[in-house]
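Notes follow once the structure below has been shown.
The complex is shown incomplete by one protein chain, all other protein chains being positioned as in the whole.
The letters A, B and C name the chains in turn, as written, and every chain counts its residues from 1.
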Amino acid sequence: MIQMTLIQIDNYGPWTVTPTPRRESDLQILQAELYADLQRQFAAKQGLVFFMRFDNMLAISNGMDMEDHLRIQESIGNRYPITVSMGVGTARTPYDAQRKATKALQSHGGAQSEDRKEVLAIDSLADENGFVQIAHIDINGITETLTDTMPAYDTSFVVNRVQHFLMKKLIKKGSLLFFIGGDNFMSPCNGLAPEGLLKIINEKDEIKIALKAGIGKASTAEKAANLADLALEEIRGGFTYDLVHLMKE
Amino acid sequence: MIQMTLIQIDNYGPWTVTPTPRRESDLQILQAELYADLQRQFAAKQGLVFFMRFDNMLAISNGMDMEDHLRIQESIGNRYPITVSMGVGTARTPYDAQRKATKALQSHGGAQSEDRKEVLAIDSLADENGFVQIAHIDINGITETLTDTMPAYDTSFVVNRVQHFLMKKLIKKGSLLFFIGGDNFMSPCNGLAPEGLLKIINEKDEIKIALKAGIGKASTAEKAANLADLALEEIRGGFTYDLVHLMKE
Amino acid sequence: MIQMTLIQIDNYGPWTVTPTPRRESDLQILQAELYADLQRQFAAKQGLVFFMRFDNMLAISNGMDMEDHLRIQESIGNRYPITVSMGVGTARTPYDAQRKATKALQSHGGAQSEDRKEVLAIDSLADENGFVQIAHIDINGITETLTDTMPAYDTSFVVNRVQHFLMKKLIKKGSLLFFIGGDNFMSPCNGLAPEGLLKIINEKDEIKIALKAGIGKASTAEKAANLADLALEEIRGGFTYDLVHLMKE
Partner (left out) sequence: MIQMTLIQIDNYGPWTVTPTPRRESDLQILQAELYADLQRQFAAKQGLVFFMRFDNMLAISNGMDMEDHLRIQESIGNRYPITVSMGVGTARTPYDAQRKATKALQSHGGAQSEDRKEVLAIDSLADENGFVQIAHIDINGITETLTDTMPAYDTSFVVNRVQHFLMKKLIKKGSLLFFIGGDNFMSPCNGLAPEGLLKIINEKDEIKIALKAGIGKASTAEKAANLADLALEEIRGGFTYDLVHLMKE
């Protein structure tokens, strides 16, 4: 069972244009710093946050309880002009976990409700048998083939195309996909077998880009992500011929 | 003429896995804080940065000269474990400007070259006749139709689909498209007429999502973005029936 | 027993002037952000950091073990151009605890040694019987008498005079004193009876400034600081006539 937390800025849209539209650079700084801040606080408990849409972020939070979430909400409320609400859900697949987390939060009011503020809505928490499976996927040789030869935006366009392709394929398996910078993606993928992922990244006809993936499976997001990184390094280093490689705790 | 700056972290990929893969949360914090930091420094000169791939960012930099760029590079070098190189290009369209900026930087060595460090490669700077045109595009009623009713990831998936659609259409017009959080996109779009943009967002069959766009045109990115925001507010407020609305300095 | 951690930037002095003196604003930003960052990470474990000299900080770290300290060192190393070494000591008084922490670190090399890097030197850790006693001291009515009537620097001068006075008196009792902003001081003061502190703040002849103090006693720095704040609020609210008020967990 994987535990996921939806973090939503309360009534953010209206705030950004009240009384007149706030300077875009300020909003960008605010969003990036809020994300970095939440990342640091979840990381202290071995969780991992994905920025997603910045006003709505998803975190893997196995091992974190109600008290941990409340502390983070309070700390954000003390230091930012906005507050955050959270929903927490646990399920066999990441997709279902975030679905439950969203539903729990939605039941307390809309994202732009003026009444809903600093809500913590827990649908379910993972127990000690919970685990996290994460795939770290990247593009083979992107620096040589794209970054160093094509215009920067074109490379970014290719990366976005890969992201869109992977999102489409993975959601059918109950797995999520987040861009984490460069040519890197992380996929919370409890319930997806390595062969299933291999099949997806082998469907090259659609995107014509060669991918590889390290998968990590462990008790927390931090450990799983770290194992996924190590697995990916083994592929890069030629220690395995597989394009998908799994390492467990 | 629009001036764009490509900001590239020097030799970042290898650094992230040396000697072993660094903790993912630390990399995410580093990337988000670097982006926020650059945003703040470009904003002080009325520029605007888009995070793009985080290790490669694009900024609109009309009004900023060599000295301005050097100061920012030095300041980053003083406070981060990494350094940044930059390329600057100016052209009639944003696409061409970033293409020139990339080429100027690429001519000094690859992104993972161990020799290239803190390079500033200026192809061309905009003169006083330069201007910036930015479109701020968002999704109509996303909170009611998606955020408050669908699982958070599904909403994000829709937003990504819109992003991919807009990137595909806009690049043909020499315009760029960046996701800026929530349901918001910014498109540097010098050379694109409002009618051209309207035609694109009217092609609803492909994405089945209703969009609207405010366009701003001004001497700097900050002013253009602000006018785009105001134009968008006029559409939201019902002061115009157009789905694309332009405001000039 | 109180546990204190000395955090020292490795070889910082030489770095600030290599190859030429770095821009002062960059150094100030670096130092302030490093402090905020460490504060956030210690806070996640209910510790509390005092900035002291910024290149040398002291933290109360009851409840934090070797692993907790190592994680923080690694995280800083991943995101800053500098690294930090730490020494940890435990004793009946804060003064002795920091003395042991310093000695443990010094035994591994000087602050400007080129060889010493990311050392963690643990002299001793507090066990479950450990506790933290903190006094929160402030100046009575400073806003009315100073901030709103005197030049800003003069007020700051008075606050510095109070700080110097308190440091002088408290060190004799084995207690430390840190300025925490405004007119506020925090004194880790295990082993000092409320009467002892009252005697000190009653020696008004020397500084001619009226002080008051809330004292908190608890298992962690966070809880003790919070109780000290509540005790201070009780004095402010007139719930006690004492100028020194103690609250326990």
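In this text, contacts are C-beta pairs under 8 Å (C-beta built on N, C-alpha and C of every residue); 3 or more make two chains touch, one makes a residue touch a chain.
On a predicted model such as this, the values are computed, not experimentally measured, just so you know.
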Interface partners of the hidden chain - shown chains only, full complex considered: A, B, C
Touching residue (missing chain; options A:7, A:29, A:104 or A:235): A:29
Which residue of B:41, B:175 or B:190 touches the chain not shown here: B:41
Touch criterion as defined above, residue of C:124, C:147, C:219 or C:240 at the omitted chain: C:147
Residues of chain C (touch criterion as defined above) contacting the omitted chain: 6, 8, 12-13, 17, 20-21, 23-29, 31-33, 35-36, 39-40, 42-43, 48-49, 51-56, 58, 95, 98-99, 101-103, 106, 110-112, 143-144, 147-153, 155-157, 159-161, 163-164, 167, 171, 176, 180-183, 186, 222, 225-226, 229-230, 232-233
Residue numbers in chain B that touch the chain omitted from display: 37, 40-41, 43-45, 75
Contact set of chain A toward the excluded chain (per top definition): 22-23, 26-27, 29-30, 33, 74-75, 77-81
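As a convention for this text, only the chains that are shown with their structure count from here on.
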Same vs different contact residues, chain B with chain C, by half of numbers used: same
Between chain A and chain B, centroid-to-centroid distance (C-alpha), Å: 22
Separation of mean Cα positions, chain C and chain A [Å, integer]: 36
Centroid distance [mean C-alpha coordinates] between chain C and chain B, Å: 42
Junction residues of chain B - those touching two or more other chains: 23, 26-27, 29, 33
